[in-house]
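Yeah, one chain of the complex is gone here, protein chain that is, but the others are all in their spots.
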């Protein structure tokens, strides 16, 4: 799958009085890019939720390398690092589009739950989704 | 009813690169104070939602008088200005606790809906809530 | 001036537990569109700040007409309604791109200040900016 890189323009309301983008907003950008990737995989997050599946965050981490500023456009590279049918790990690299400078690298881990909080095995019960995730993961590995 | 004034400490993540609290955050503070008031009236917003009622915002306005800054504690005075059984209007004054300086004044209007979006008449169907709102509104008027 | 309409995709982190976009986020969208318009006018907000001018919000209002939801793309139409050399008023209409349904209409008023908070007359001291604002306002009126 040829992936279209996700872009975000750093907004004024995302800055703080240090004059930079507040660090918590990068988690928003990760989410934007993750959801965009799943859209591109044909598994829009809204579609998942309509099927009664939610995908909460188990953990997140982010290392800040340089400071993003208001007005710059960042590219958020996102990679489905691991997927095993019940959990997945996504990794992210945020770069300044103009200079290519890395702003941060990060990772988020997710599981799949029903609306009332029970674990879902995509592998068993949502075969089509499971296949899409697997294909994307394998391809990602080959390209790496 | 003796109302406890709602206080909020202006947070670092609420600032922007102008070095002040970003203007959109005042709507958050209005909401915090509105929900706190409804708690004090014995009609917690979580309780309303459990009864299947949501209370979306119809309109909001805010006039900014002076700039709140990181670290200051503001008091959010909130008043139930109007209530007619199907709609309500709340008004707000945000002041710096230390100096008494007014930061902003504002207003929000709300209706009551069921979860699936149908209008609810508290007057007809939720008599207890209706009474609480009326008592609080009348008292507010007398005090004014 | 031919203006490119500003678009925003409603994000997951912008929703609340009512299942809709939280009302405060519309102020963010107004800001995004306002800054984009000023960019198109050749007066990027970052450029203004580099010249030592900030443009705080004096007031804002928003009337919510229908509920925006996660995943939809909205168009934010923005119009420079009034400008007199020391203040300006912008008005906004947010519509769902797919259906054309109006999500909200709003307005924000702004002044111009130096970094240390003194009022700036663009008319007197920043003639080029002043001209750009005037041209855009007049054109807007003619087109209306």
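When the chains are written out, they are named A, B and C in that same order, and each has its own residue count from 1.
Rule of thumb we're sticking to: a residue touches a chain if its C-beta (ideal position, glycine included) is under 8 Å from a C-beta of that chain, and two chains touch if they have at least 3 such contacts.
All values derive from a computational prediction rather than experimental measurement.
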Options A:54, A:86 or A:102, residue touching the unrepresented chain: A:54
Subunit B, residues in touch with the chain not shown (by the definition above): 11-13, 28, 31-32, 35, 44-46, 70-71
Positions on subunit A where the hidden chain makes contact: 17-18, 20, 23-25, 27-28, 31, 49, 54, 56-64, 67
Absent chain, residues of subunit C that touch it: 12-13, 15-20, 22, 24, 70
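We take it that only the chains that are shown with their structure count from here on.
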Proportion of interface numbers common to subunit A and subunit B (over half same, under half different): same
Most distant chain from subunit A, judged by the mean position of its C-alpha atoms: B
Distance from subunit C to subunit B - Cα centre to Cα centre, in angstrom: 25
Where subunit A and subunit C are represented by their mean Cα positions, the distance between them in whole Å: 29
Subunit A: positions in contact with at least two other chains: 12-13, 70
